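All protein chains of the complex are present and in place, except for one that has been dropped.
Going by the order they are written in, the chains are A and B; count residues from 1 in each one.
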Amino acid sequence: MAVLKTILYLLVYPGLLFLFVYGTFCEWFDRKVYARLQNRMGPTHTGRWGLLQPVADFFKLMAKEDIVPDAADKPLFTLLPIVGLAVVATAGLLMPLWNPFPEAAGLISFQGDIIVLLYLLSLPTLIAFLAGWSSTNIFSQIGGTRVLTMLFGYEVPLFMAVLSPAILANSWRIAEIGAFYRARPLLLLPNVIGFVVALICVQAKLERTPFDIPHAETEIVGGTFTEYSGKKLAFFRLMTDIELVVSSGLIAAIFLGGFGGSPILAFLQFVVKTLAVIFLLSLIRALTSRIRVDQVVAFAWKTMAPLAVLQLLIVIIIKGLLK
Amino acid sequence: MKFNIPIGPQHPALKEPISLRMTVEGEVIRDADLRLGYNHRGMEKLAEEKNWTQNIYLVERICGICSHSHATCYVQGVEKLMEIEPPKRGLYIRYLVSELERVHSHLLWLGVAGHEAGFDSFFMYTWRDREVVMDLLEMISGNRVHYAMNTLGGVRRDLDEIQIKKILDGLVVLRQRTEYYFKIGASEPTFVGRLAGVGYLSKEKAIALCACGPTARASGITADVRKDDPQAVYDEVPFDVCTADSCDVLGRTVVRIKELMESYKICEFLLRNLPAGDIAVKAPKKAKPNEVVSRYEAPRGENIHYIRSNGTERPERLKVRAPTLANYPATIEMLKNGFIADIPLIFAAIDPCICCAERTVELVNARSGEETVVRFGDLRKLAGERFAKSPVKRNAVWPF
Partner (left out) sequence: MKVAVFLPELLRHLFKKPATVDYPFKKLTVPEGFRGTPFLHPDLCIACRACERDCPAEAIVITQESDVEKKFKMVIHNDRCIHCAQCVDSCPTNPVKAMDMDHLYELACFDRHTLKTEWVFTRATPKREPKPVPAAPASDRAGIPAK
């Protein structure tokens, strides 16, 4: 029985199926908000209000011809989309969602899961780089190097920003951090700087404007994914969608007080809070123009990193005061 | 390590086929090579087979954005050949459409620049507002793209009071929006940071390389056919030539926005002072043997048509020199030592109209032939260097 429940847990909720459905929904939400901000309609015809458009896109890509370039490193090229999807789906399991299968609880919530989650969220970047490099296309390779260059910019501020609330809550467990802040909502306020830094870094991690440099189509065509097509591209797109869900969930869990209360309430909180974060991310996307890769690194180290350090200092001082 | 990056003939940054080949070191462009000829349509030859009237519609189709520019340039020339003088009202309407076309072209360019800089919201908003002027043009002429307003000896459609009122109303909206974009452009830090200092072209270089239009004006050169060699109505209309001194993409943006404001002024003047009378005179079927060069300030720069007649119903020769062609050498200069990220911006900043520029086969052959010679030496050296350094590198080089 326990095995069956674990399998259900992994595959249905909050595993793959849930992540797929919610990921495509979030993509729809992002596209719709982005379109509305630009006075356009956004997806309209597939399903009610175009809700099924991302799903339709996914299945259409699945049905397309899948081309592997002759010069590419074939095993790596083929394996990367699957590994990428697996990594972000694993990260999705660590979300402190309402859990209907207590038997599997040990799998997903433990001291230090925030570190594991952050680590799992760094992997897609590496995978994108490898994907670009293994395609041996000139555009993909430039995209790949840009991915890595950016990684050195935003990763450190992101870690510092995300870990400072954890330091204040004195826990390395996402669920506990959320519970800590739900008990003392006022303590969320000192973390505002960290919240902003984390939002911007997540925007960079997800490679969205103004950080869509690795796949800036007017410069380097499809960037890292230029050579990908068909199923592999569909997997990569799904990977990005789930990454969006997981990172917005992480921000919501840590900076917005997590998801507590009865199961239904917790789930509703999850939806509302992640959508709020995604709304902010879409707003940033609509508001800015792409910057150059050297500008990203300069911005990350000159503005983001000091802000993150400031956040850490604030947290440490407050912690001292609380004692 | 040096790469060769091919941009085009098919590339998302290019709306029309052209091939740019870049030699880059890291993210910095060291050398650029431009190849034309992917969009040659043989229009000049075709023009020799059609009569004077039919050719208006043919030259109009040289370009979709500045369709009126080519038609007007041609018609001006043929009217000189036929020795006919269009009535004042006709001329006023003709150049009113010219200015409206400049408005739509510059708004389009603003949007494209926003898109190339990765600022898609700006792109959406400018294009939404461009619809206002597109609708006006459709109302005046009956079509959104190929207005077909010109005929030999005047224009084909008159304006009535209601239409004049509508155009004036539309201009108010457009002016308001343009001022808003000017404000945005001046104060959105990511946008300005992205444009300033990109694609530098000094005044001396701009003169030496014969840049024209907004590209030249952004390098501080006051060259505008409307002022230098005023056609028909432009000596009656008060307006300023807009220039900028920053010599970069930001300057080109500023020049275009300023020109928008000037165009609104010109349109309003033309509408308020629209003389009464006929809109066209009858044109003869044939033109006496003669030749003429007609100049016109298109949105992208100076457009030149050379027309020779031999006394028949058809031109003996029609030669078109579109502004984009004049700006190509300057583009190469601008690209050098820029970043890869700046290629689309720099290239878009001359507002290239590739199908306009693709006229003569001879020129293309001469150019690319000469360039190939230079390239091969380079290429061999380059290939040698790379081979020495990194022997195993599968398929990393674009097969030239």
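Heads up, the rule we're going with is that a contact is a pair of C-beta atoms (placed from the backbone, for glycine too) under 8 Å apart; a residue touches a chain by one contact, two chains touch by 3 or more.
Since the structure is predicted, the reported quantities are computational estimates derived from the model, not experimental observations.
When you scan B:Ala148, B:Val233, B:Val255 or B:Met334 for touch with the missing chain, the hit is B:Ala148. Considering the whole complex, the residue from B:Arg157, B:Lys265, B:Arg317 or B:Lys336 that touches the absent chain is B:Arg157. Against the chain not shown here, chain B presents residues 50-51, 53-58, 61, 121-122, 125, 128, 131, 135, 138-143, 146, 148, 151, 156-157, 180, 183-184, 187-189.
The omitted chain makes contact with chain A at the following residues, 33, 35-41, 44, 283, 286-288.
The rule is short, and it goes like this: only the chains that are shown with their structure count from here on.
Taking each chain's centre as the mean of its C-alpha atoms, chain A lies 43 Å from chain B. Within the complex formed with chain B, the chain A residues making contact are 37-40, 69-71, 136, 138-139, 141-142, 209-210, 212-213, 216-221, 286-295. Here chain B touches chain A in the complex through residues 3-6, 11-13, 27, 114-122, 124-125, 128, 188, 190-191, 193-194, 339-344, 394-396, 398, going by the rule given at the top.
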